[in-house]
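Complex shown without one protein chain; remaining protein chains in place.
So, subunit A:
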Amino acid sequence: MIRIIQSEWQRMWARKKTKVLLFGYLGLLLLVCWFLSVFRISFYDPAHDVPLNSLNTAPFLYRELSFFLVFILVPLLAVDSFNGEARSGALRMALIRPLSRWKVLMAKWALQGMVMTGLMTVTMWTGILFGMWMMPEVDTTTFYKTEVLGPLGAMGYILRYYSLGLLILMTVSGVAQWFSLWMPNAVFSYGGVIAFLIGGIYISPRMEFLLGGSDSIFKQLAPSPETDFIGLALGFVIISLTFSFLVWTRRDFKS
């Protein structure tokens, strides 16, 4: 199993796009840090602004970067892994080996999960350390409508915030897998994901968490939650992973 994941990992980095995207992401991360250190103010949502301090800075890195993550990075990684490989023929080289289909799929899931978790962890720790280092020193802080939190409480909040951020990315990635396996054409799959992200709010306001990720997370983490997207997001993840599994283990990739 480890070897299959290694092989996935190598194939992922063999694509120049991956390097551009991930290093581009690190560049953007630094840019956002610089940006926040100049202004020292950010927003929970368009109506609520918040002065930054050494404890509450971390979530706002994700807030500024979520568009790039949700619209470009995560869908492209998923579409490349699930659609691009099958089309370009790179997948055949892996399927030549006597491997069970489901193991290859598990490796793909593991890799996507690792990359997304890694991204979120890097972002979170950059945010925490950057806040402590650059922002005005405080002992207690508050987040959107929460009570006053100490350093540990703030860390707990940030951790929960980034876990929900990861859940949103997993939803997007799951939907991107679903579209990639459903439609053979990469144009369709990527366009479908974007249409799903934007068109969702026309269907139901509950789908807002895909587009305005950070605002929804803050509302979710308020003491009396103003929104509840966890169930819906988990539902999307489960449905799309089931669908991926069913298609993946049955499809004939030779043709």
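One rule holds for everything that comes next: a residue touches a chain if its C-beta (ideal position, glycine included) is under 8 Å from a C-beta of that chain, and two chains touch if they have at least 3 such contacts; residues count from 1.
By definition in this document, contacts and distances are computed from a predicted model.
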{"item": "Record-based protein name (UniProt) of the chain missing from this complex, from \"Stage V sporulation protein AD\", \"Aspartate carbamoyltransferase\", \"Bifunctional protein PyrR\" or \"ABC transporter permease\"", "value": "\"ABC transporter permease\""}
{"item": "Residue among A:W109, A:Y144, A:Y190 or A:F209 that touches the chain left out of view", "value": "A:Y190"}
{"item": "Chain not shown, touching residues in subunit A", "value": "15-17, 21, 35, 39, 67-68, 71-72, 76, 79-80, 83-84, 88, 185-188, 190-191, 194-195, 198, 202"}
